[in-house]
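All protein chains of the complex are present and in place, except for one that has been dropped.
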Amino acid sequence: MTLDVRQRTDSASIEAQWFLAMAWPSIALPRVMDATHFGPTDWFGAWRTCVLACVGLCALFGALSTYMHAFAWAAGTDATSPQFARYWLSLLVGELACVGVGTVGWWAWLVRSGRSIPASVTHSEEVYRIAVFWGLVGATSVVLYFMASFFVNADGAWHQTTVRDTAFTPPHIVMFYGAFPLGITMSVGTALYGITRLTKIYPASSGFPWSFFLLIGASVTEMMQVALNEWGHSVTITEEIFSAPFHWPFVIYAWLGVAIFALWIETLVRLLSIEKGLADLGTEG
Amino acid sequence: MPRLAFGVALAVLLTITTAGEVAAHGERAQEGFLRMETVAFSDVSFSTSTLGPGQNLTISGNATILDSWPETLGEPKVGYVNVEAPGPVMLMKDRTVNGMSAPDAIFISKGQTYAFSMTLVGREAGVWHIHPTFAIQGAGTLIGPGQWITVESGGGGTFNNSLQLLNGQTINLETYNLAQLTLWHWLGFLVALVWILYWIIPRPTVTRLAVTSQIPLNSDGHEIGLITRRDQRVAVWFAIGTVLLLGAGWVYQQMYFPVKIPLQVIRLTPPAGQTPPRFAEVQVQRADYDPARSTLSMDVRATNSGSAAMTLASFTTSTLTFVNPAVAPAEHMLVADLPATLQPNESRLLRLTMQDVVWTEERLIEVDKPRIDIAGLLVFKNTEDVEDRVAVRSSVTPKLFP
Partner (left out) sequence: MYLDRKWDIVFWITAAFFVGAAADITRLLFAGDWDFWVDWKDRQWWPILTPFATIIIPSAIQYILWAVWRLPIGASYTAACLFLASWVGRVYQWQDFVNYPLTLIWPATVVPGAILMDFILLRTRSFVLTSIVGAMVWTLAFWVANYIPLAAYLQPVQFMGHVLTVADVAGIEYLRTQTPEYLRQVENGTLRSFLDQTQYVSLVFGSTVAVGGYWIGQALARFIALWPVGRGIKRL
């Protein structure tokens, strides 16, 4: 893993040598310090978004799960009881209100502030934004985990244990009306950030990016599938076989989320392009 | 810990509400026709209301698959006698249906009565609302009358669920083989983790795209050192190691668990119950329901075709039993306008009135549903203390205008 690798390539051009340098860590990569205190790829710089968003979402869902563990059995088995209204319908309303208001506010801010961002930016600023973008993609990934695994386990445990009550069981309230809407919030918000801040990667002339379309489609269709799921349960089988055909669209729609890799790859291509441009110029920053 | 929190939260909730308000487990969300026209529970009894961990509770009773079984649900063919509980707070230790041991599902038919008896033991301390249930394929779980059961604390320590194997060994089903299973699983995970870290720690990941985008998909880039001979050797060792691990595990289970059988499925048809005596004939001529007063009225023509006098004792529907106060006091009452005792060969038109807020609370007769029916069992008892349960069903005329 040294310069010997490059020397092996007899007809290696300077371009090939640069490519090879990308594969091996032995080439010193001097870090660029921006004019600000923290650089675009410092943990306290652009990566702050990633850390705060991911940790914050984990804390939020952890709190919701703790609440569910504490009050699901005590007040959540009978949807007609006053306790259910006090502990669970209130949470349902609170979730929808907070997520709704927060989502609209965040999206609106992204769009409005995006209009005043200068069209051309320095490489440093662009890298900063891509790092923030990766933070948002990471946060979306975290939400998808809680949507499609963490609370799905709770829902399975609940359904296979108690008789089906209404559509608003405690795990449903946390999962379908908390995590699922947040999936839409994050996927659309990430798209808005990308479209307004990463104009070299997502220029308007290229149309609406397929990657965003599929990722947003995953979260939106998952939400729509909730309705089909409830309808199906009222019409056909009543026992909660988890692998029932009515549940399969949840999986199919979740597969659309694989488009998240396209986001990483698209931005990575741009990063490599920036790096190569800098290498060609022989300058830093 | 969350389960303990549940117990505390429940205690708090019970002090500020009536116990009945959190007693339901989803049955109120089931439509009235599903609860009333499918299975009728009668003579349900709980042997105790307080028990310690590992101590017995026996729930017994009768479940009748009514002839009024809704055609929309398909014929009832397979059922399962079970218990509704907030999770495995108790363990099922024994179950008989019409005297036959029934570990798994049973084959059933319409019109039959199944005398069930289930023995459970306490597992988790707390106050739990327990119901017997009868699940029927295509209809779901029909819930019988419930009761609050207290499982007392065992004074610390983990619960031991002893089970003796045929080879004589006694195991604790709560923890059996968990240490080996956990070790096996996490050992495999560790191998995978080392494999992954081998590839992503010594070399960068994201920047490799600059190289890989220049070579064909089926090329591993060994000419330029992207994947080296050393990488290939390491991979071979991981593959061999994985196979050896699987082999060692296979030998282990053959040595330590030499006698194994596949999962067993014991689904049987219970023997027919005792043929019930028939001395009462009933025809429902009219049924009315007043939602504002939560009152059901039924005009029934009852005929005594037996040789002894009979008295209308009760009406059972879903989880509720309305009792004739002349026979016995009860929480829910059934009042007849005329004496409800009929002599042999006598026929009389009785107007039965059941005024009880439970009709509204349980949402059994609702006027905004496509089926406004009443169904259940009218129970007559004769002077020889013999009961005849007659299944009845009628559409209900709701009082929609004051």
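Order of writing sets the labels: A and B. Residues in every chain begin at 1.
Basically, a residue touches a chain if its C-beta (ideal position, glycine included) is under 8 Å from a C-beta of that chain, and two chains touch if they have at least 3 such contacts.
All values derive from a computational prediction rather than experimental measurement.
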Selected residue (touches chain absent from view) among B:G249, B:G273, B:P291 or B:P398: B:G249
Sole residue of B:Q55, B:Q112, B:Q147 or B:T212 that reaches the chain not shown, by the stated touch rule: B:T212
Full-complex contact with the absent chain, from A:V99, A:A154, A:A167 or A:L198: A:A154
Per the touch definition above, residue among B:L51, B:L66 or B:V89 touching the missing chain: B:V89
Candidates B:N161, B:N304, B:T341 or B:N382 - the one touching the absent chain: B:N161
Residues of chain B (touch criterion as defined above) contacting the omitted chain: 1-3, 25, 78-80, 82-85, 87-95, 101-105, 124, 133, 135, 137, 141, 161, 163-167, 171, 173-178, 180-181, 184-185, 188-189, 191-193, 195-196, 199-200, 204-209, 212, 215, 217-221, 226-227, 231-232, 235-236, 238-239, 242-243, 245-246, 249-250, 252-254, 256-257, 259-267
In chain A, positions touching the absent partner: 22, 25, 29-32, 40-41, 43, 47, 50, 54, 65, 68-69, 72, 123-124, 127, 134-135, 137-142, 144-154, 156-164, 202, 206-211, 213-214, 239-243, 247-248, 250-251, 254-262, 264-266, 268-269, 271-272, 274-275, 278-279, 284
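One rule holds for everything that comes next: only the chains that are shown with their structure count from here on.
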Averaged-CA centre spacing for the pair chain B and chain A, given as whole angstrom: 39
Chain B residues within the chain A interface of the complex: 2-3, 5-6, 9-10, 13, 17, 21-30, 84, 86-87, 133, 135, 138-141, 143, 202-204, 206-211, 214, 224-226, 361, 363
Residue ranges of chain A touching chain B (in the complex, touch as defined): 1, 5, 8-9, 18-20, 22-25, 66, 69-75, 77-83, 161-166, 237-239, 265, 268-269, 271-272, 275-276
